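Have a look at the structure below before the remarks.
Here the complex is missing a single protein chain, while all its other protein chains stay put.
We call the chains A, B and C, going by the order they appear; numbering starts again at 1 in every chain.
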């Protein structure tokens, strides 16, 4: 089990202190930290593997943005559905994807989620209720809206969520999805991951007005939240989900954060002012959550060590796995008529509020 | 000369009465009426020709919306550039396109603006500074933004204008154009022609919030204006143009109007409540402008008769012209390298404020 | 059996499948209250309600993208592009999202996209296109193109049931022009070719509206026995039926209403030139629209679209070869 409960907990359902969301138990708060640590550890390992030439292509990570995917996913029920983007590895982990499969994915191995058909974080494991992104940004906003449309049509108390970057808001599909969601008042949550840059381009060259302010123009709320605070992201998402499943329609959440690495492994991001990076380094989401749970008496160092060990084992396992068989390269272009129907399945939903950690 | 001065004027530069825009002379006000009358008369004639089987394909008109294209175009200088849409024949007429060429266009004749290559109002005469629309809505918003971008880059005091319908605002290109224009603060005017329907679909099935309210989210003003009042449309456009050419950026103008005919000639629009049509019939833009200039002592009946005669003559001329030669069907796919460069040229700009009627 | 127009047969296919399977829903501009620009879904909203016959905003990317989302959670959307031409506005969602999902992540996308296509009635450059080749060149999409009322219904039902994204080309110029006996109830037409007329001297290979052009052009061609092969499905392409026909006839004319470069007909010709070469008794002749937008004015349009005369002349010359 990748995330959720941990050995380092103090006891279930210990009430969270005032400062934090009243909807999180200590287990939850540690779980959030653990998932963020796991995300970071996997991506750091992957970056090493990339430097060793074991990860083909390029490599993209979400260093410094872990709170956004982890915090939002923590609020999602197993029956909810997600479209996961390229800075959001944490979402996969919370939903139950195994670290070894993630590392195998990066290395193009058979055990990767896409069996080597697609690279880096371009994957979704349908068994966890997640649709993997396509590169074209932000196409998945429409897919998420479509899932929500189906839920609404079928009168199901479920919702869909997707992430996308600040830069992605410039494209037409952003608008078509926002308009569709507002018009039909769909149970969908759009998480705008404002990390200040789209590749090399700063936000002031992407738009004149922060897109979170546009939500009202589509008929639903837009809220800004500290994207480096996992609990704040959780809470905003939880509220948005409440609204969504009770028929209140969509929410646009802007998670304000910073891309702390280059766009990809090849990018030294010398176009980013050093002072900006320094400033944001002080706001590291893992440091912040660590301080919180440390105050609760949790042994964070032990947690870190545990996560590190898990990732070591995962890397070992992934490295031991084979590359895909070239003879399979043209398989599975079409799904056979007589094969079983495949649909998205429920994912893990560790939040204590759902009453079960899986 | 299709529009502009007329035989029925009272005298140049007679000040307009208080109730009207202080920027319009009586000549202007009669000119506006004349252009609207001409648009309606041409379209009515074309509808007859369509019923007689002389107009191939379908036929689309702007009955009841004449004030929008005529009023906005009246505010545009010769050096400005326009992308003209399917309800906006008046724009072509104000810019100097001849009625006989318009009717020839509808009938697919050689003398049509596109020489029979495209149909109905899908045309633009580059010699009048107008780009004809493509069917894909609202693609031309980006083309207009691009023209404005060039003006800005070259530091020219010119602007671009385009129209589009309420339904067209749902498409991604609307957003990409709005964002581009706001970001670069371009000298462009977007006229949203809200005629309550997109084909059969009422506006409440197109968006949850009126798109004019979205302009602020792109960083520029959105204004609503009575789209059945040519002088009001003129005035809003004039102000927007002032802002544009003085570096103040784009404007979104919503011209509130009603599509009084079916989407096309084939459409009986039984999906439109009769009461709605009746209500809007009271607000006919031509009746309104007629009343105004009649109060000024203009003989509107004589003007109507004159326009009718002009259209009769134009129809005769158009009907006498040949169909295109099939041997030319594959010509002009590419412009030869050694041919003269062709760019948009200046159109007619009859507004007295430009000091010259042509 | 009932005699139906091609258009009514499409409607019948949709209606049959909607009655049988509540997961099926229709999405498109003006398909509900208005019944569709061509009235294919006339009366549907009364029978199935606005939720299953959804009038959407004017947003083709939105239509396809939301349909993909609805499909992966269990619905079976059938999207209408008001005209095939507007599919360019939903192109990315089709080729990149719908077309590649299964190959990449094992998740099938059961959507059908209806494209009212083709010229012949002064639709002009934006209401006459035949964009099937774009989708044939995009892996992961099936592409079908019925020419008869019977196949229009059977391919519609088969497309909806197929778990993959299917581009359903319906030729506007057949809507009311073509009629035929159509079986009542539910049936499927296979994604394979059909011999529209048997023959031994020459085969005309084609699909969609051009099947009728080909039949008319070769009805009475001196004493030659001309086969007409109706492909029906472009992806998958029935290569065996094509090569069988080439073996039988040795002479081939390929007719395609689309612009000729890289058209479906180019693929068929290339395939024959590679795998049927030894059976050929003459050049692989193509008749298609030249590479220009489809013009509006009747004499120009007639000069561009493949006509009965052009097809007949091509066959005549090849027979003499």
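Following the convention adopted for this analysis, a contact is a pair of C-beta atoms (placed from the backbone, for glycine too) under 8 Å apart; a residue touches a chain by one contact, two chains touch by 3 or more.
Values in this document were obtained by computation on a predicted structure and should not be read as measured data.
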Hidden-chain contact residue, picked from the options C:26, C:40, C:71 or C:89: C:89
Residue of C:23, C:52, C:76 or C:104 touching the missing chain in the full complex: C:104
Given A:21, A:100 or A:114, the one touching the chain that is not displayed: A:114
Residue touching the undisplayed chain, where the options are C:53, C:136 or C:315: C:136
Residues belonging to chain C that touch the chain removed from view: 85, 88-89, 91-92, 95-96, 99-100, 103-104, 125-126, 133-134, 136-140, 235, 237, 258-259, 261-267, 269-270, 272-275, 277-278, 280, 282-286, 291-293
Chain B, residues in touch with the chain not shown (by the definition above): 81, 113-114, 117-118, 122-126, 131-132, 134-136, 139-151, 153, 160, 172-173, 176-177, 179-180, 183, 332-337, 339, 341-344
Interface with the unshown chain - residue positions in chain A: 56-57, 108-109, 112, 114-120, 122, 134-137, 167-168, 170-172, 198-201, 205-207, 271, 323-330, 333
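The rule is short, and it goes like this: only the chains that are shown with their structure count from here on.
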Chain occupying the middle, per Cα centroid: C
Chain centre separation (chain B, chain C; CA means) in Å: 37
Chain centre separation (chain A, chain B; CA means) in Å: 48
Chain centre separation (chain A, chain C; CA means) in Å: 41
Interface hub residues of chain A, defined as touching at least two other chains: 172-173, 176, 179, 183
Chain C residues counted as touching two or more neighbouring chains: 57, 59, 61-62
